[in-house]
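The next block holds one structure in the form of structure tokens; read it before the comments.
With one protein chain removed, the remaining protein chains of the complex are shown where they sit.
Per-chain residue numbering starts at 1, and chain names A and B are given in the order in which the chains are listed.
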Amino acid sequence: MERFWFLTFDGLAAGAVYAAFALALVLIWRAARVVNFAQGAMAVATAYVGYAVAGATGSYWLGLAAAVLSGLALGALVERVLMRFVGTAGPLNQVIVALGLVLLIQAVLGMVFGNGYRPAATPFDTDALTVGGVAALSPYDLWVLGAALAVVVLLALLFTRTPVGLRMRAAAFAPEVSRLLGVSVGRMLTLGWALAAGVGALAGMLVVPTGLGLHPHAMDLVFVVAFTAAVVGGLDSPVGAVVGGLLVGLILSYVTGYLGPDTTPLAVLVLLLAVLLVRPGGLFSAARARHV
Amino acid sequence: MTAVLEVEALDAGYGPVPVLRDVAFSVPAGTVAAVLGANGAGKTTLLRTLSGLLRPTGGRIRYAGEDLRGVRVEHLVRRGLAHVPEGRGVVTELTVAENLRLGGLWRRDRADARRARDEVYALFPALADRRDHLGHQLSGGERQMLAIGRALIARPRLLLLDEPSLGLAPRVTAQIMALLRRLCDEQGLTVLLVEQNVRTALAVADQGIVMSLGRVVTAAPAARLRDDDRLRHAYLGF
Partner (left out) sequence: MTTTRTEPVPPSALRRLLPGAPAGGGPRSATLLRHLAVAVLAGTLVVLLTNQLPPYQNLQVARVCAFLCVTAGYTVLVGLNGQLSLGHGALMATGAYTVALVQQGLDDRAVRGWWILPGSLLAAVAVTALGGLVVGLAAARLRGPYLAGVTLAVATLVPAVTTIFTGVFNGEQGLRFPAQNPPAALGAYFQPERWLAWIALAAALLTIVLLANLVRSRFGRSLRAVRDDEVAARLAGIPVARTQVLAFVVSAACAGLGGGVYAVLTATVAPGKFPLDLSLFLLMAIVIGGLGSLAGAVWGALLLVALQDLPGLLTDRLDLPAALAQRLEGNLALAVFGLILIVVMLAAPGGLQAGVRALATRLRATVRRAPDR
């Protein structure tokens, strides 16, 4: 039973990161009908920036800020320079450009920093605290959980309570009508990409120390897991992304804990296929065939 | 009376296919002009070109004395030009309140935007009751009211309306037409109205602009179009 609780807490902490990352995917999907396959690579790039700044200044918090800011900038840049010009000839083209970006970013990181693993410092202790004799969360897990949930709440407030959030939602749902009402749809799209990449950058900073460390492919698996989380919740649903992220985090934690870490990747695949074949719309949207 | 909208030799189309050819007319301030014509005459294309959604291939559009060339769509509403597109005017994923808020987001004068919203609720009490309903939960008539009401929040000088009577009960249509008339007479609003329902349109309009195959075949006072049997038969088919 003790192990169960440990795995549950661990899964929730990991799931919070997946939730944030899945949320970033959903943000771009809703705004532009693109699954940003470069999200993982972009997050790794910003994590390198973050940990480089953290190393240079000795402050994790400055590094975190640098990562998020560079994420915002990178997202805006990718939309302005690339995605805007791919056109709507088909979802294939956008996916292919994003994959080209993956290759490019990972290669540039490898050339600049080398392909090896670099250590990533944490601001808090990673040893689990024991509560009532049960090993629960480490201080770092608490920080991860708190930061990810804070981002989720802030984003929810932004979208439902602020004028810019209303503009972004309107621009995503009805671009033409929004333009007639004075909304700069292009600017909202750039903002959406920037926000998503900023959230991705934060998620990257949070998840890198819990894995093996920082290397160009650090987010490959995280991306797949987050995509699975987004699909579990339904790509159109931000709430779904959060619940999906936590759910996937829990499931993977139990699988890893009870069946061994080697089976985790397989569990992701089984989960993804199961959801897509049984409930293709995700748990939070009306089931319908996924025509894009 | 000065013209709010002057269109000269306007050409426009989709890709290489020309739709509008040499369109010219003008709409004096404070009047209602009805664009009439059969399906495919280019009425909706005309409105889309006027509001910048479609780039003209030739000719000029002057609004309040200014050439609209190069003005971005999203800036037109700030200049007082509002366009209620056909059928799809409401953002169905947003609530009624959010749709109305969206209509006034660009306005600096927050207090007046709120006042305008309350006026819309007063005009269309049905909307006030359904404030928190999503767009797709509304009936066709309620959607049309919402789209028009949202345009009014901008306090426009020129309102482009595409098929406002589509799918509405005659009583609601009459109500909306009367409202438009009143806004024109009392507040100096200018309306360019695209309508299938010729009788309704001519009943409220000052001027009728009859289009056929992308050209203006006649632009005449509405009263003349109503009363001149020959014109009516030739262009409007009743």
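One rule holds for everything that comes next: contacts are C-beta pairs under 8 Å (C-beta built on N, C-alpha and C of every residue); 3 or more make two chains touch, one makes a residue touch a chain.
The structure presented is a predicted model; accordingly, all values stated were derived computationally and were not measured.
K.L.:
Mind giving the shown chains that are in contact with the missing chain?
P.N.:
A
K.L.:
Consider the whole complex, including the chain that is not shown, and state which of A:Ala73, A:Val108, A:Leu129 or A:Leu142 touches that chain.
P.N.:
Of these options, the touching residue for the absent chain is A:Val108.
K.L.:
Would you indicate which residue among A:Gly58, A:Gly100 or A:Gly146 is in contact with the undisplayed chain?
P.N.:
In the full complex, the listed residue that touches the missing chain is A:Gly100.
K.L.:
Under the stated touch rule, tell me which residues of chain A contact the chain that is not displayed.
P.N.:
Interface with the chain not displayed, on the chain A side: 29, 34-35, 37, 82, 85-93, 95-97, 99-108, 110-112, 114-115, 217, 220-221, 224, 227-228, 231, 262-266, 268-269, 272-273, 276-277, 280, 289-292.
The rule is short, and it goes like this: only the chains that are shown with their structure count from here on.
K.L.:
For chain A versus chain B, what separation do you get between their C-alpha means, in angstrom?
P.N.:
The computed centroid separation for chain A versus chain B comes out at 44 Å.
K.L.:
Considering the complex alone, what residue numbers of chain B touch chain A?
P.N.:
It is residues 51, 53, 73-78, 82-83, 85, 88-94, 98, 101-103, 105-106, 150, 154 of chain B that touch chain A.
K.L.:
What residues on chain A touch chain B, complex-wise?
P.N.:
163, 166-167, 169-170, 173-174, 176-185
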